[in-house]
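The chains shown are only part of the set, and none of them has been moved.
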Amino acid sequence: MGNCSQGCKDYFSRQKNTNIRLTLPVVCFVWQIAMIILFGVFIRYDEESDAHWVETKAHDNITSDIENDFYFRYPSFQDVHVMIFVGFGFLMTFLKRYSFGAVGFNFLIASFGLQWALLMQGWFHSLDPQTGKIFIGIESLINADFCVAGCLIAYGAVLGKVSPVQLLVMTLFGVTLFAVEEYIILNLLHARDAGGSMVIHTFGGYYGLSISRVLYRPNLHQSKRMQGSVYHSDTFAMIGTLFLWMFWPSFNSAITDHGDGQHRAVINTYLGLASTVLTTVAISSLSQKTGKLDMVHIQNSTLAGGVALGTAAEFMISPYGALIVGFFCGIISTMGYIFISPFLEKTLKIQDTCGIHNLHAMPGVIGGIVGAITAAAASESVYGKQGLINTFDFTGDFKDRTVLTQGGYQAAGMCVSIVFGVVGGAIVGSILKLPIWGDPADQNCFDDEVYWELPDEEEEHQGSIPPILEYNNHMIHKQQDLSESNFSVEHCES
Amino acid sequence: MGNCSQGCKDYFSRQKNTNIRLTLPVVCFVWQIAMIILFGVFIRYDEESDAHWVETKAHDNITSDIENDFYFRYPSFQDVHVMIFVGFGFLMTFLKRYSFGAVGFNFLIASFGLQWALLMQGWFHSLDPQTGKIFIGIESLINADFCVAGCLIAYGAVLGKVSPVQLLVMTLFGVTLFAVEEYIILNLLHARDAGGSMVIHTFGGYYGLSISRVLYRPNLHQSKRMQGSVYHSDTFAMIGTLFLWMFWPSFNSAITDHGDGQHRAVINTYLGLASTVLTTVAISSLSQKTGKLDMVHIQNSTLAGGVALGTAAEFMISPYGALIVGFFCGIISTMGYIFISPFLEKTLKIQDTCGIHNLHAMPGVIGGIVGAITAAAASESVYGKQGLINTFDFTGDFKDRTVLTQGGYQAAGMCVSIVFGVVGGAIVGSILKLPIWGDPADQNCFDDEVYWELPDEEEEHQGSIPPILEYNNHMIHKQQDLSESNFSVEHCES
């Protein structure tokens, strides 16, 4: 590649049109109107949220309002909701100058995604054949949030490199693919995956990585000055980490069986996550010359245990089993950041901004495998006869399934989620490559400047963005008579 | 107005006494002692929080502790509590140098307000005629938090322009007015308003705007350098936005009917808010030349849907109805920031720091209207016979009321809240104009320096306040050409 050709490329790339004044409002309006129409046609309150419940209740001999599913699931729902908006949003604020994009676009795509998810999941899972309606309640809201989580994971891989319009497109297809793979895994294969190791994390991880591969930017180093964190942005990111970490027990238990199912899923996730923290710290310290810790590892790898318990948390994996899963996930995820991420970038050309491969994809696969093994090893002595039936839902068409077969189907589900992620991501990535979405030029990646009105004062004075500070310095230099050729180049954009 | 007179005015205004060392402690002590005495005379535990409950329970044939109202409402209460202290507090941290005042004064007035609200609401709503006592339980705490919300909304209009003593006075009267209008609207008119579109948001909004009008500062431009945000302060504000947004379903459902009432209110609010986000983004993008987003809109207008569903969330508005309400509120609220706020300031002389007109007053009015229409359109076929009675509480004196009449009373309630806000605010504003409260001079507004001990180091070194950093440079320059041996020493470690 000649110098000139490189220069020309740079020139054109610098001219990239990131004006989204037409596309973003149009997409938002049209899609939101479509949602309203589709909701009008399809979505209704379910029995327990309908004003007729007072009659239903009498009919079903329910004596107290407290047995409304709402009271079983609402606390978990709110925790999951916090994970989606504050957890994922703030986890991605670690970049020095992309906090608005991290929190703001996360907010936007989650808000769209959850509406679309209610429809897609409704059509696939709970369309009432008689009325042709989808009846929603608190569990539907949780599932919609789960579905959105898959897309937010994918956002982590392309953070800072795409436009909000691309993100909305990615979410539209992501939710669609999610609902299909979920239907195959949970309904057809009848695999169990309450916390979504496979359905959410594996799918979301590979979906994002695959898109990132297609959108590979060979000249991404041009925005190197914007990569990495600053002190305060790392502290903001810890807000995201901690809310994810603390509420993960709610995530993994939110839609498990009432009673002991939810109870057990909480205990297992709580323990697994605690174990992960210790091994993450150990490996992070080992990886540096003087044993210093790396914030990237603490922010991300500490969560791997929760991901990996997404399938097995509701099983009788036993407390020490949960600790063991967390133990290995902390090691593997942290090593992923140290060894695998650079390899993926250099060799496989996958630029993974947040390292979702280490936090979601790998631990998700581990979680699927742990789930398959634990299911295959289940026994009546451990679960009790009825406990076994409840836990694996061996009812209806599946009442004769053995635990061994169940283990096999769990493993099959694992593969389905990987295939959907990789293939789906490749197709969606190709769509996102069209030059109509207003994505940023290589040298403007990771910069809120592109899509956000930034506070003026900040730009002039605070200087937490290097080039701008340099610009200020430069102004001073101008009167100093020093050569600033390197500065002038960078100013064209600022 | 002559130059000299202006100069003199400036001089005196600059000399304004902001010393609150006497007034603030006196107000805090006296009022807190008054609270203790009044609580001693009036407030007792209600049946369900009293140690005698074990007997009450037996008497009422309650078989399980889980039917204590505590378990129906506690999760929602905690979410509302987070909205009051973290939500409102951090939402107001967006100013570059008023985070301490935003979070700290919010903390102070909410803590006072909730005590006074328990008394005021108790006297008006639940004074036991036999014993002369007010019996409180978890629902009282939620209502006290709600009442405080009205005052915190009003704080948004005067943020940065008043002293903490003024805020306490504003809260004292605000809570008092709130309890009266709430009594008229909910008890006398028997309007429904579980999430407080009228009672909380409309009242709070107009109360704040009216006060702000009376306290109009023609020379506020003198502190223009302190208005606006910096990068990190906008990120902090997003913490407030998101916790308000996520927990709004709890806000609107916290005191609705057990069972399907709470369940439905959550679903409606969840959907309405999601819809608002998309239209807010659309209008925000449309309003800028290159389609860039404005943080002010994202921080505030995304919440308008929750406000507007405050009345109707518990009704059978249906999921797509909630989406429609959210859709229009996002548009109207964002346009309010773009067009109405400048108009209010220039023409009506209302300086509304946080834009509460766009976030609370207008969406609150919309919510009241939506509530009136939805109530008037209610039917037995949609609600069921008993459902209709439960939802609108057509019992006792109101058992013969028709839905149409109910709609009329809802609209009347709307008007009551506006009148109370405007008139009450005008009176309280006049009180706050007395020159005894230690409010800041025009050129010291929006500056934590006035009421807070600020960290020293910050002022000297960090420089997120422009003038001071420059000042430092200047100071250093002035004495330059000195030996910098002390610098070299310190570098050894860094």
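Read from first to last, the chains carry the letters A and B; within each, the first residue is number 1.
In the analysis below, a contact is a pair of C-beta atoms (placed from the backbone, for glycine too) under 8 Å apart; a residue touches a chain by one contact, two chains touch by 3 or more.
Please read all numbers here as calculations on a predicted model, not as lab measurements.
Total copies of the shared sequence across the full complex, per this structure file: 3, with 2 shown.
The definition used in the following text is that only the chains that are shown with their structure count from here on.
Across the interface of their complex, subunit A is touched by residues 64, 66-67, 71-72, 75-76, 79, 96, 225, 228-235, 238-239, 242-243, 245-247, 249-250, 258-260, 262-264, 266-267, 270-271, 273-275, 277-279, 281-283, 285-286, 288-295, 298, 302, 316, 318-320, 323-324, 327, 382-384, 386-388, 390-391, 463-466, 469-470 of subunit B. Of all the residues in subunit A, the ones that touch subunit B in their complex are 18-25, 28-29, 31-33, 35-37, 39-40, 43-45, 48-55, 57, 64-66, 68-71, 74-75, 78, 81-82, 85-86, 89-90, 93, 97, 99-100, 103-104, 107-108, 111-112, 114-115, 136-138, 141, 164, 232, 236, 239, 438, 450-458, 460-464.
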